[in-house]
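One structure below.
The complex is shown incomplete by one protein chain, all other protein chains being positioned as in the whole.
Let's look at subunit A:
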Amino acid sequence: MLARVSRTVARRANVTRTLCGSRRSFVQPSGADRASVVDVPSTYQEENHFAPSPDMLGFKLEAPQRDSSATEQVRPIYLDLQATTPVDPRVLDAMLPYFTDQYGNPHSRTHAYGWEAEKAVEVARKNVADIIGADTKDIVFTSGATETNNMAIKGVARFHKEKKRHVITTQTEHKCVLDSCRKLSEEGFDITYLPVQKNGVIDLAELEAAIRPDTSLISIMAVNNETGVIQPLKEIGAIARKHRGVYFHTDAAQAVGKIPLDVNEMNIDLMSISGHKLYGPKGVGAAYVRRRPRVRLEPILSGGGQERGLRSGTLPTALVVGLGEAARIAQKEMARDHARIKLLSDRLIQGINAEVEQVVRNGDENGYPGCVNLSFSYVEGESLLMALKEIALSSGSACTSASLEPSYVLRALGAAEDMAHSSLRFGIGRFTTEAEIDFVVKRIVATVHRLREMSPLWEMVQEGIDINSINWSQH
């Protein structure tokens, strides 16, 4: 039925499809003996597929980039699953009909195209609601977790701005949350940035002490994207419930589908969900906005009043369907995935700790196992990353961007600056294999040893000299 199609065949299929966009130059026509492909899969020959034919008058197709380098290029192992996740083939399969024949606008009320699109959107809404234990009508689709964070924080704060001028958040939040809070402070709001303890978890007593009579919103993320720390959402929700008028928003982009969440059990009023962290497509997300008791917020986008008036604009049916399908699959696979990711994560950490010493794990040990943030002492982060070309990893610091500042999350955790610079974040997900983990462990161990051999600081440490006691002289 479905034989394993060889790669060269798949490449040739690419050539035929990209005919229209390629450059053409005059050459002699090449015969079949030069072709590296013998046959196409039987499914191709049925349709009227465009294949290079003798009457093309000697035009040669410049093979596009993808084609010629496809067989030579070796892609790195992907271990950056906190940045984004691959789209699950089952999700893609659910999305494609809405990119091909069922392209109706879900808000069209008068014809079948609109009705079927609307039906698909409602099914997706139910799937997303089920994974967080919410009611279907509470879900609002947005363009991503960043938009939802903006909507939630700015919307709630501005709606209650007459009487309530205080917002509480933490120092380890995602940049969009911190930036929204900064914008609010420019408008005259008071923002409290709670510090975190050494393991990344906030102090509940401090949170309670920070709540004032004019606090309108507490925003604390569920799972941190850099360290994998899981915050005590149930306790925070209980504290927020005790004080009337304080809404609890959580940025659950990294948490949905990975740890069990229940908005009623955890007393969450607003939640941000991101599609592309859930093995879904990029460009879509969802907001959970509680209706009982009603959370009022000022919408950012004005328009036709779609999505309960909270987010106007045509819904991208295919993306929404993808998000719904991703949520449904995640709900089904959560326990299985979690057990497997824990296994792989332990394998990675034990593999590295067995061969390399002086490795510090940033963040709570009981955090989400799929996000492992390790700092290697006496090794420079950039050189480590450059040596690991075959592995797609992210470093904990922002030194790959323009500034040389170490990551603010690691700084909030109290990591020393040199440790923050040499941190790596390993993301493990549904599709990671044992072979990839073993490859990574081997490569990391070899690289760290090599870099440490070259390091004079390491030499001094081996000899027993205390680095901190050295009086570096000025030249």
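Operating definition for what follows: a contact is a pair of C-beta atoms (placed from the backbone, for glycine too) under 8 Å apart; a residue touches a chain by one contact, two chains touch by 3 or more; residues count from 1.
Going forward, contacts and distances are computed from a predicted model.
Student: One chain of this complex is missing from the view, so tell me which of "Iron-sulfur cluster assembly enzyme b", "Complex 1 LYR protein domain-containing protein", "Centromere protein L" or "Importin N-terminal domain-containing protein" is its UniProt name.
Tutor: Checked against "Iron-sulfur cluster assembly enzyme b", "Complex 1 LYR protein domain-containing protein", "Centromere protein L" or "Importin N-terminal domain-containing protein": the hidden chain maps to "Complex 1 LYR protein domain-containing protein".
Student: Of the listed residues A:Gln350, A:Thr433 or A:Gln462, which contacts the missing chain in the full complex?
Tutor: Selected residue, touching the omitted chain: A:Thr433.
Student: What residues on subunit A make contact with the chain left out of this view?
Tutor: Considering the whole complex, subunit A reaches the absent chain at 1-5, 7, 10-11, 13-14, 41, 43, 70, 73-78, 86, 89-90, 92-94, 96, 336, 390-391, 430-433, 435-436, 439.
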